[in-house]
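Every protein chain but one is kept in place in this view of the complex.
As written, the chain order gives the labels A, B and C, with residue 1 at the start of each chain.
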Amino acid sequence: MGLGIAWAKAWMTESARIVSEHRGELITLDREIGDGDHGENMDRGFSAVLGKLDGLPADASPGDALKLVATTLISTVGGASGPLFGTAFLKGSQAVAGKEELTADDVVAFLTAARDGIVSRGKAETGDKTMIDAWTPAVDAAAAAAGEGRSEPEVLEAAADAAERGAADTEPLVARKGRASYLGERAVGHRDPGAQSTALLLRAAAVSAAS
Amino acid sequence: MGLGIAWAKAWMTESARIVSEHRGELITLDREIGDGDHGENMDRGFSAVLGKLDGLPADASPGDALKLVATTLISTVGGASGPLFGTAFLKGSQAVAGKEELTADDVVAFLTAARDGIVSRGKAETGDKTMIDAWTPAVDAAAAAAGEGRSEPEVLEAAADAAERGAADTEPLVARKGRASYLGERAVGHRDPGAQSTALLLRAAAVSAAS
Amino acid sequence: MKKLINDPKNVVDEAVQGFAAAHPELVVASADPIFVRRADAPVAGKVALISGGGSGHEPLHAGFVGPGMLSAAVPGAVFTSPTPDPIVEATKAVDGGAGVLYIVKNYTGDVLNFETAADLASAEDIEVRSMIVDDDVAVKDSLYTAGRRGVAGTVLVEKIAGAAAERGDDLDAVTAVAEKVNSRVRSMGIALTAPTVPHAGEPSFTLTDTEVEIGIGIHGEPGRERIALEPADALVARLVAPILEDMPLESGEKVLLFVNGMGGTPLVELYIVFRRAAAILAERGIDVVRSLVGNYVTSLEMQGASISVLHLDDELIELWDAPVETAALRWGR
Partner (left out) sequence: MKKLINDPKNVVDEAVQGFAAAHPELVVASADPIFVRRADAPVAGKVALISGGGSGHEPLHAGFVGPGMLSAAVPGAVFTSPTPDPIVEATKAVDGGAGVLYIVKNYTGDVLNFETAADLASAEDIEVRSMIVDDDVAVKDSLYTAGRRGVAGTVLVEKIAGAAAERGDDLDAVTAVAEKVNSRVRSMGIALTAPTVPHAGEPSFTLTDTEVEIGIGIHGEPGRERIALEPADALVARLVAPILEDMPLESGEKVLLFVNGMGGTPLVELYIVFRRAAAILAERGIDVVRSLVGNYVTSLEMQGASISVLHLDDELIELWDAPVETAALRWGR
């Protein structure tokens, strides 16, 4: 049994909750090496997403839902993270378009397309201290788990775990993209806010799949 | 032996010293119920006076010196206190014009003319919480002392003592002139800075006469 | 105290030098004594306008020197009225034979020093008039105070009287226009923080993180009352009410609404204040036909704002709209 529209909706509900809960923490991370709005941006975006979920047609697929997330994030978040997360959900939703239920491989396809979308917009490489440093380990861990034949919830859990480690691993890095890149060495010791919010979103996905 | 040019010069030297020493205190008093510049204004004025004293001709009278003080204060102090103290020294110097040495009665004439000059410019009455509340007790005390036949230093000391009491007595008053008048009841409990600087100047006069 | 200054004693000198260097097409600065005059002064046959006062209120007054507004500005030390000498020198420098109007904010020091200057200038056969600006409704005008303070309304007086001089009004007429503006403008201010006078080195007063001072002046003098911070809309209501109480306006009457920043408040906040003040006036049917929003009469880096309402008529509108070319106010040329 794969992940259907109920999961997609649950994921977004949980995302809105977890982002709102961590709003202050994301603001603080961004204040330290950016401009202090990341928590506010994400919170604004996912509250908007929450408000749109009910408007989905009854027969919507997960891909439809995730595409709605994409356009909503693009039109409400702003900043760097708005277009980047928006592109991630847009490309990800296209990768799973039309499917009623997502299999483990679909989850990997979604995550891979999402990550690739961010890279093609933002041009960040691994180690640049951006959200990519959470997305790429997540994609790799998800692919490995799916390769081992794990279930969808397990694949998402592997992704979330890896994203969290990836986010933590941004701390010692010097940033080469985004606002933190202006800081040079002074960014060292601080976690990238977008990597942290990526971990939160993937954790929400895993939690929603498990329950 | 009355008070000659040496006294007048000593008075001004001591005034510059005492004003500079109390600069911070006058600023604080003025910050509380005014705009915080009185110490700076007085300090600027009396440093300028100090710089002019040497330029006095050898045969200058006390009145000449005090007139120089007047014009210097008028052209360097600014604010409310500049024209008021300037007028005080101008009118006072005119009252003793031409005298080589000031007797006790001359001291009273000087103080009276000075006080009247301030009143005619500033229109303050006793109890308005201004420098007048130091000048008027000083004039009265000086007149009483001179009437009792006291020496010049004693007359000045009586004036200084009375000015100090007068300055202290401004504390419970509501101001009706100057910036402190904007405060209404909120000026109560604060000493008027101009009354305080008046007391300092008259103390300088007394000290210079005694030594 | 953290400021972009060198020796606190040189703040005014250096700022005036910088000002003159930045605006050579508009002004010339005299260094000793310090004043700033129109580059083209004296303008023959036209009434000259001079204003001045303590520094720390920039762009007031030097920022308003130029065609259509002031002929000269005389800056004193920070928050300290200038002495008579520079006023007299400025008077001589700008008199074009048609006389000079002194626009004086109502502070004892300003009044006394301009008074002395007027005496000295008259002694040199220059015809001088003085008018006193006292637009601040925070201060009760009674026998028991030095009278209302001159605050942000001063800019409106200077602009409109300047236009009257530019159109060729004689000294009495220019003075009458200035008096008319003053009689029709009321202001009220609020402070969120205190300014720090450079030579004092400490804030003029202290407000906690949840207090504001209502009825503040422009010298870091404490205001009318200290209250707890409220949303902007509520604070705006507190500022507008005493203005309209003091100068009742009928529905249909025209006003200029001026929201002035005290120096440290961002423009976004000033526009939020403007929005509500305009709405309150609109609710009463009062017609805001002209407006001004910005930092024009400041109190160093103080955070806060003032609201001024000028009751317009056709003459005042025409004079307000007339061309002006100064560093801080410019249109029509």
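What we mean here is this: a contact is a pair of C-beta atoms (placed from the backbone, for glycine too) under 8 Å apart; a residue touches a chain by one contact, two chains touch by 3 or more.
No experiment lies behind these values; they were computed from the predicted model shown.
The hidden chain, counted over the whole complex, makes contact with A, C. When the whole complex is considered, the residue among C:233, C:253, C:287 or C:318 that touches the unshown chain is C:233. Only one of the listed residues, A:10, A:49 or A:74, touches the absent chain: A:74.
Here one chain is not drawn; of C:115, C:246 or C:269, the residue touching it is C:269.
Touch with the hidden chain on the side of chain C covers residues 1-7, 11-12, 14-19, 21-23, 55-56, 58-59, 63, 190, 192-193, 207, 209-210, 212, 229, 231-233, 235, 257, 259, 263-276, 278, 288, 291, 293, 295, 298, 300-301, 303-305, 325, 327, 330-333.
Take chain A: the residues that touch the chain left off the picture are 27, 31, 33-37, 40-41, 44, 74-84, 121-122, 174, 176-179, 181-184, 186.
The definition used in the following text is that only the chains that are shown with their structure count from here on.
For chain C, the chain with the farthest CA centroid is A. Per-chain CA centroids place chain A at a distance of 75 Å from chain B.
Distance between chain centres (mean CA atoms), chain B to chain C: 32 Å. In terms of their C-alpha centroids, the spacing between chain A and chain C amounts to 54 Å.
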